[in-house]
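One protein chain omitted, others in place.
Chain nomenclature is as follows: A, B, C and D, assigned in order of appearance, with residue numbering initiated at 1 for each chain independently.
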Amino acid sequence: SRRGEDPARPLRLGYFPNVTHAQALVGLDDGTFARALGGRVDPRMFNAGPAAMEALLAGDLDASYVGPGPAAIAFLRSRGEGLRVVAGAASGGAVLVVRDASGPRDLAGKRVASPQLGNTQDVALRTWLRANGLGTDGGDAGVQVTPLANADILSMFARGELAGAWVPEPWGARLVAEAGGRILVDEASLWEEGKFPTAVLVVSRSALERRRADVAALVRAHVELTRRWAADRDRFAALSNEAYGRRTGKPLPDAVLRDALSRVTPTSDPLRAPLAKMARDAQALGYAPPGDLSAMVDGSLLAEVARR
Amino acid sequence: MLADGRLLHAAARSLGRLAQGYLLSAAIGVPLGVVMARRPGVNAALRPVVLGLQALPSICWLPLAILWFGLSEIAILFVVVMGSLLAIAIATEDAVCGIDPVLLRVAGTLGIRRVRFVAGVLLPAALPGVLTGLKLGWSFAWRALMAGELLFVAGGLGQLLQAGREVLDAAQVMGVMVAIVAIGVLIDRVLFRVLELRVRRRWGLAEAV
Amino acid sequence: MLADGRLLHAAARSLGRLAQGYLLSAAIGVPLGVVMARRPGVNAALRPVVLGLQALPSICWLPLAILWFGLSEIAILFVVVMGSLLAIAIATEDAVCGIDPVLLRVAGTLGIRRVRFVAGVLLPAALPGVLTGLKLGWSFAWRALMAGELLFVAGGLGQLLQAGREVLDAAQVMGVMVAIVAIGVLIDRVLFRVLELRVRRRWGLAEAV
Amino acid sequence: MWLDLVARLARRLRGAPGARGGFLVPSRRRRGTPKIDVRRVGHRFGNEVVALRDVNIEVHAGEFVCLVGPSGCGKTTLLYALAGHLDPSGGRISIDGVRVKGPGPDRLLVFQEPALFPWLSVRQNVMFPLRAQGLSRAEADRRAREFISLVHLDGFEDTLSHQLSGGMRMRVQLARALALDPAVLLMDEPFAALDAQTRSHMHVLLQRIWLRDRKTVVFVTHDVREALVLGDRVVVMAARPGRVLHDLEVRLPRPRDPDDEALVELSRQVRDELRRAEGEGAPPPGGAEEEGDARLAEDRGARDRPAADLGAPL
Partner (left out) sequence: MWLDLVARLARRLRGAPGARGGFLVPSRRRRGTPKIDVRRVGHRFGNEVVALRDVNIEVHAGEFVCLVGPSGCGKTTLLYALAGHLDPSGGRISIDGVRVKGPGPDRLLVFQEPALFPWLSVRQNVMFPLRAQGLSRAEADRRAREFISLVHLDGFEDTLSHQLSGGMRMRVQLARALALDPAVLLMDEPFAALDAQTRSHMHVLLQRIWLRDRKTVVFVTHDVREALVLGDRVVVMAARPGRVLHDLEVRLPRPRDPDDEALVELSRQVRDELRRAEGEGAPPPGGAEEEGDARLAEDRGARDRPAADLGAPL
């Protein structure tokens, strides 16, 4: 028997302790979601995408803020059955930080890190390197791409064992602030209109069908939060950082936070095209299972919210 | 630095889960080990896979845990039990197989059977080895718990550890490590050391130390 | 499904690391356990923390591994050794403490000392318990390796496992699990089972099974 | 073989004052089904050691039979087989006519080594099996105390076995066995570790209990005099292969004094027998023939054979 059938139970919303999931952090702490859902929201914090997506597919989660990579993978894994992307959350916010390289050539034969084999940054890094005629599997000709945990990237970069790293915010900002790195590429510059999703809001199919009203309320709250963020970025950033601090016990330094979020733009637009492209890149590299992506985004709720 | 309140709170939650999971493992593992040692059929059936299963890292159990038990305490418990159960069973099996056959013959000739035999002869005779198993099972349980608490954020030291690592907060990581070690020292002192000394005295091994 | 080539290749790499790390742990752990059992000084110094340290999850060692050994095979080896060393030491200590004091007196009166005493009396007498320790140490090593291989992409089953989970590829995860279990079954058959049977026959415990 | 034996015995007895001859005679076959029936039992261990070959012994209810023989002649092996701890590779052992399969509540073996549970105190060691037989705690405790003091261990009730001397341990085992009071007592050199006094106390105790409720006792000892003091019959065994040399009936009046002239003389005779048997070593006279029998015994099992050509006259 699948869990979460009872429509009366609170809506289970997944998110990560991550400043780029600002809507979730702020919305949960200042009660926006609670108000929108009549108090029937049940937040579940995760450490990483896979666990959240596993939970969503297992029916233990109704909706979640998550990176586009895991979202696409979960979508494809479930043959398009498991979930839908109902809204975007943030765009941009991934950079290639280097120690002293001034161009792609300077990275040849060096080691460059990405956060996770096959995740969006990893894919972006490899595509970028190839575009610049560099191999990605070591050798003097190519660059040795080394997936590493973000925390390890920071410490290794600080100790000069990495020539560069393609990381999401706030790690980019931290590499600059704490490890004396320099931003060589802002991933935004690689996308037309400089837009690509870093976080999206996904909803499980069952929730979408059985409790559309609640989901709609969720999306409405999300859109409102996004609007607030766009309206006053510094204030919202501060709120998000407080919430983040409450969860990890250690808020980010203001400078780092401001720098990090300066490259992140709030948007409720799911950014269909870039999202699809990301997914296809991942598929091309064999990190995502094959399958049709057309049904991944369901903009109908956004449309409803926009109409009213 | 880190508010000790949080460390203590997390430690308390983890200990609660550990206690449940560990006791469950012991309660199942010891009998399982005895059965494996005494029932050739069961042994033939389980023995081959037990060592392999025991070697599976907890991360293998996480997806199954979510699938079967959802985002619940049960799921974490499951991960902990899968982490330590078989270790205890293996050690118990070895201990029971190592019992001096004379003692088994004595029990036979004295007509000691079934429950009395297991509880009154097998377990006491195997106790030293079983204790080793319980000690190692205990650390298996800890490690599994640390992995299990990453299933979803439900407080506990595992979470604190992960977060500390994420934000590169060495102090927080150290804090958790110290907490784990401290708890280990404590348990060893109040539980295992005491039991061992008793056993060794009773068995007349004390002087051997 | 997954190209078996990758699985085999990864398994081979992991086995290579495991072998190194495990043998190293055994080579250090057994002597350490003996010393802890026989030297009250050492025991007093180490015993309290050993159990606690053994309980530390491998994730605690990762940062240190990188800090000390960088992104090298050594770092992974370090994680593996830290994962299984103390387990083997603990089991060995218990086994040595459990030796029949009469045998120790005999060795004393026969004037068997130092190396001969350790190699010819302590270890053989403790062998059954040590074997248990080696078995459990082996699974500790596996688990530590799976964590250690996440340090950086260095091939190996740990990586495969992690990747499989990242892309929610149940088949790949299962494949790795099967591989681990299969290797466990194999090692048990060709190594531990054989050793145990020999020991039990020699000790005259075979009939007890 | 049989004849040769009788002849030899006759020679011995002629040597000794005629009166004494009657004290020790080849035991005759008795009527009725025996309590314990050992038929052509042979046992070859995994390492090819032949511990027993063609052993035939009948023990009737209430009989006190002593097994004497050199070290390593298979006494313990035979007792293990009787107790059901070992399944002989040839022949058949039955108690009250039913074949022995594994240990049973009707028999109880007192082991050659002090086989106590190390984690139990003296009293607990005695009580444990009593409780297992369903006695109430109080009753078991009473019985335990009684037998502990019968073996002169009062004051040591709460001592652990590793805190006892060798002889004390054996006495605890004895107390445990007697307290259980089984129909058949199989005892493997129970008094070997005891000094003369304690031993004679134990003799008295054992005989009293045996006479009171007519137990059947098979008592292994290497002390011929002890055998002559205690036994209705003395079964003399020889080693390599373990086999029965003679089965003799002791016709001395009870109670018997170990220092009694006649008894000492008899013991010397039996010992001479043993010495001679050993001197001849294995295979014994007519060994070839017995070889044959043995093989029969081990392979064809319980095939009937004229009693005349058996190693011992049963």
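FYI, a residue touches a chain if its C-beta (ideal position, glycine included) is under 8 Å from a C-beta of that chain, and two chains touch if they have at least 3 such contacts.
Keep in mind the model is a prediction, meaning the values are calculated, not measured.
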Omitted chain touches shown chains C, D
Among listed residues C:A19, C:V102, C:A171 or C:V194, the absent chain is touched only by C:V102
Among D:G22, D:P105 or D:G166, choose the residue that contacts the chain missing from this document, as touch is defined above. D:G166
Under the stated touch rule, tell me which residues of chain C contact the chain that is not displayed. 102-103, 105-106, 108-113, 116, 120-121, 124-125, 127, 199, 202-204
Touching residues (missing chain, whole complex) on chain D: 45, 47, 49, 68-72, 75-76, 112-113, 159, 163-168, 171, 189, 192-199, 222-224, 259, 264, 268, 271, 274-275, 278
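By definition in this document, only the chains that are shown with their structure count from here on.
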The chain whose mean C-alpha position lies nearest the overall protein Cα centroid is chain B
State, to the nearest whole Å, the distance from the C-alpha centre of chain C to the C-alpha centre of chain D. 51
With centres defined as the mean C-alpha position, give me the chain A-chain B separation in Å. 38
Chain B and chain D have mean C-alpha positions lying a whole-number Å distance apart equal to 49
Going through chain C residue by residue, note those that touch at least 2 other chains and give them in order. 62-63, 162, 165
If I count partner chains per residue in chain A, which residues reach a count of at least 2? 54, 149, 151, 155
Using the touch rule from the top of the page, what pairs of chains touch, sorted by label? A-B, A-C, B-C, B-D
